[in-house]
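My questions all concern the structure below.
Note that this complex is displayed minus one protein chain, with the remaining chains in position.
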Amino acid sequence: MGSEPVLIFSKQVKKSQKNFIPKMDLEEVSLENILPKEYQRADLNIPEIPEIEIVRHYIGLSKKNYGVDNGIYPLGSCTMKYNPKINEVIARLPGFANIHPLQTKNEGALTLIFEMAKLLGKITGMDGFTMQPAAGAHGELTGLFIMKKYFENKNLNKTKIIIPDSAHGTNPASAAIAGFSIIELESNESGEVPIDQLEFAMEEGDVAGIMLTNPNTLGVFDSQILEITRIVHKYGGLCYYDGANLNPVLGICRPGDMGFDIVHLNLHKTFSTPHGGGGPGSGPVGVKEELIHFLPEPCLISTHSGIYCRENSHTSIGYIKAFWGNFGIIVRAYAYIIALGAEGLKRVGQISVLNANYLRVLLKSKYNLPYDRTCFHEFILTDKKIPNGVTTEDIAKRILDYGFYAPTIYFPLIVSGAMMIEPTETETKTSLDQFCDVLITIYKEAESTPELLKKAPINTPIGRLDAVLAARKPVLKE
Amino acid sequence: MEFIPHDDQTIIEMLRVIGVENINDLFRDIPKDLLIESLGLPTGLSEPDLSKKMKQLSELNHVYDSSFLGAGCYFHYIPSLVDFIINRSEFYTSYTPYQAEASQGYLQAIYEYQTIISRLTKMDIANASMYDGSTALAEAIIMASGVRQKTTILIIEGIHPEYINVIKTYCWGHGLNYKILRIEDLNLELSDDIAAVAFQSPNFFGEIQNIEKLVEKVRLKSPSCLIIQVMTDPTCLGLLKPPGDLDIDIFVAEGQSFGIPPSFGGPGLGIFTVKQKYLRKIPGRLVGKTKELFGDQEGFILTLQAREQHIRREKASSNICTNQALCSLSALVYLLSVGKSGLEEIAKQNFLKSNFLKKNLAKIPGYEIKSKNPTYNEFVIKCPNIDALIDECEKVNIMPPLKLTYYYPEMKNLALVCVTELNSFESIKVFLKAANTAINIGGVKDGF
Amino acid sequence: MVEFSGFLMPVQYDSIIKEHNSVRNNAGIFDISHMGEFMLEGKDVIPFLQYIMINDLKLLEPSKGQYSIMCYENGTVVDDLVYYEENPERFRMIVNAGNIEKDFKWLNDHISGKNVKITNLSDKRCRIAFQGPNSDDLLQRLINIDLTKLNRFYFSHCDLNGVPIFIARTGYTGERGFEISFEYKYAEKVWNDLTRLGATPAGLGARDSLRLEACYSLYGHEISDKITPIEAGLNWLVKPKEGIDYIGKSVLMKQKKEGPSRILVGLNLIDKGIMRDNNKIYKGSEEIGFITSGGFSPTLDKTIGLGLVKTRFSEIGTDVEIEIRNKLLKGKIVAIPFYRNV
Partner (left out) sequence: MDYNILDNLKYTQTHEWVKIEGMNAITGISDYAQHQLGDIVYIELPNIGETIEKGSSAGEIESVKAVGEFLMPLTGKVIQINNLLSENPEIVNQSPYDKGWLIKIEILNLKEENDLVSADEYKNIIEREDK
């Protein structure tokens, strides 16, 4: 008989908890007189649970979870670096946490947003930034809206976007939401954009531009990048930079200089804001001079008498989110950037690449390395050389048994059985060595006791789960 | 500051292992003329210097004793355990729970969130969250047009103006048409070509709509059209009839009221719920219950991922990836902390306190209630001298209500006043006093 | 199977009534390969035909067909037939099975120096009728032209699932439908493709009951070398053709002007029984004519017949008696056609 997880709802008691309700200090009037009965709710099925039970329940659950604070988190393209604690303290200052987006005494907030935009401009080599987008994919959508508006303004009908097959899934998805159709570009054997294919695609005429991640998801920096942006521009297209992988080139080189017209960043990756188990994030978008007036509202400008909201410009794409973006996240990232300064940021780029290459070299002896060259922040291994039919999934699950988190697996789609490893700059050599040892051990296990891997994980709170059952008979609530 | 653990010796060792002289050799793939010397930013700061600088910056924002401002972002009490729990490193420093076996804690929490939201709204399915209320509404509209294969959306006046602006952008970008109309004119526009009708209740002006009548109207003229309700302060669900009881197809809301600080409007929480029949069309992540592959123990896992961008790519139901997980955890813990009776009490206090202020403001000469329908915790009042009222509020350090001219230039002398459970009888009296003084300053300006 | 002028022909595939009804309600296929097919070519084809046919070719145009009759000098009928103008110097002609040799000889005997060459394609090609209210919708699934653009009596050359065919919107059932002709070697393929469409194979039995309801003349019955077209109620076919002489013209024009002494009428039998051709028709004691065709009508669910009667008794509604197996049964003269849906 299978054991069922204990859900919080089972901790229900009869006694109602009113600890968090201020005293009702004005005379009770009966609701009915002011609120028609048919507007009122009949029943409310929410449990009453003693505070201590709630705390115990979630502390208990937290023990069944794994974060960067528990150990190395080598998820490729996710940049799971350490999240400085000071930033959490700062974000909770009343002057940041308890201010209302519509209050007029907000100089500090506007200054922070404005300064942050300037900092990001310097870091990426762009001329203007919006801090509105709530996440990377939201940034992509914003950037694509800007492209759309740009061509609309020129009365040009550009309906297609070029996206390499190594791209994150959000790229094509965002392009589709923005009403573009996609031309998928097959990466060449060295993992770079095939120049001739690109030129061929651009010649079609109705191409708005290209979305690129550089270094790409293979950890490869496209050495042809200047040629790529030149060609796209030659045909009147725009170049979009997916900043998911900015970390390794931080302070080393800048998308703006590579010829990109639009970039989005992931503050929750490159700039250390906690990922929170899937969010909240923040996906600021930067553009070159000629695109600034397309940036979404609200858009800040500084004048001699202070920082103001730009008057609604007619060329702007409009609003993409209410209020001021994910301000709380912007505060943390801002603190991170000014804390590190120019030198610190450059070290981030350098060391993240150092750590990745260190791991790459240590692991290539045992694991198949489809792109065997100096990598940037991440590199890819596959299960090709693994004996006894042990798969990438088996290896990933087995890593969990050793108390580490697994790499990104089966991505990018163009490498079969891919394991995408990004250690980030904040890992010590010791933890890199330990992670490496684990992977080597697992390789040996694959040779000696493959069944062990097939059954993995066994040391986790629960064994390997049946994803098929979950999708065939979805149970999404209690 | 720097969060890099290696000393120079270690770096040299590692470089040797890699087989390069110095760190710059690792960047050879980058064209020479792209390399930069420095970003030209100020030098870094130590933690004490950083906190000092940030504290000063935060103090340039005024923090008030109490607030009468809402308009889409609300001050409610946040139980201490909310922050305590979401600050557990295992939660807030984790990534999206792709490796289920090492993420059972978070996956179960999201499953519990989906459950409690679906109980609160009485909708069949709740997803793991969207960015915020405004984008949730935009995604709902895109979803509806996809389900119906139609491109026209009817938007009923009274939706938060910033939400309407977001919809406008998404519709333009996605190639949809929208019409903004008065609820009275709905019949004229309804037809089988409409993909969805979207409305807010309680609406931006605090008014509770007669949803039963509205739904009946739509079902009559356009049976298969989707009905979308949006809400900016779902604490009212402790008192008001939930969307699930009103035949709503898609219900979305801003969940900031549930244990999330205002923090200048974000991060918030996009609550997204649908009827069962739209399960396969819902955007965003879903956590499902399943069993072990080699055992009988039940556990949780991200499911129905084939809808999502990392698999369906350009055909995905949405492009969303990162969501607002930690905020949904706050909402979950908040709802559990206050519990049934607590939420009912909170809703009742919001309602009674704001209606108390409404009633008494109306007694002051020159003030006139503009909201016709019953209101929840916000209402519109015409003031004899709105600027004077705002000055008076500032004097006594209470956050003044919203001047509606901020969004609607024609709505002169109209204020949108918000009262929550946090406004004590004391603070309400202070506000009434301020309102009283304000009439004697300057002449009564003429409204619209 | 019965022998029908040299061909072994199924009288029925299933039950005649079932076949009949499926043509009225859906579609039926008739193998009419026993009929004759000639090709007339040459500069003088049109004058030639104008001289032989009673109908007027001025009403014809390329890719259109025309129903007509060839008469003897005395105005009685050699045969009735349809010809199609491929172009002014090339006509395709479909004639009755029993008359192929006779017609071929008759035509050749009258060429008399005109530039006309006649080829008998009857054995080289197959002919199939595809008839019924659904025939358009079904046939379209095999044909590479838009059938809605093919009007009644017009024809085209097109491709039927790979087979080159001649197709005309004509028929002999009183339903919308088509008649096609194609090279012999494709017979089996075409037949299988057509039956796949869900159309019912129908035999001579159904063909006769259908044409009888629609009151289409059958040679040897309503028309023959003893009956003129005018008597057979086909005087609309007898055209003045100003300035053109054609065989039988003088007799026919005279008869058309004065009116025939006997005329074809439709009859219902009131008593039980079935009328057959050559049954005598009486009014009181006077024999007024005879039945040319008779039988049971599945569509109307009663016995119907055609007969030649003295013109003065041809009034619709006239009560008559018909002698069937030495019994006089009550009948009535009724309007014709009994049924048509084209």
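The chains carry the letters A, B and C, assigned in the order they are written, with residues numbered from 1 in each.
By definition in this document, a contact is a pair of C-beta atoms (placed from the backbone, for glycine too) under 8 Å apart; a residue touches a chain by one contact, two chains touch by 3 or more.
Every value quoted in this text rests on a predicted model; they were computed, and no experiment measured them.
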item	value
Left-out chain, listing which of the shown chains it touches	A, B, C
Touch criterion as defined above, residue of C:Arg141, C:Lys185, C:Arg312 or C:Lys330 at the omitted chain	C:Arg141
Omitted-chain contact residue, chosen from C:Lys58, C:Lys114, C:Arg152 or C:Arg196	C:Arg196
Touch with the omitted chain, as defined above, among B:Arg312, B:Lys370 or B:Lys412	B:Arg312
Chain A residues that touch the omitted chain in the full complex	410, 467-468, 471-472
Positions on chain B contacted by the hidden chain, ascending	280, 304-306, 311-312, 315
Hidden partner chain, residues of chain C it touches	141-142, 144, 161-162, 193, 196-198
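As a working rule, only the chains that are shown with their structure count from here on.
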item	value
Chain-level touch network, classified as line, ring, star, complete or other	other
Longest centre-to-centre distance from chain A, chain (CA-based)	C
Inter-centroid spacing, chain C versus chain A (mean Cα positions, whole Å)	81
Averaged-CA centre spacing for the pair chain B and chain A, given as whole angstrom	20
Per-residue multi-chain contacts in chain B, two or more chains	none
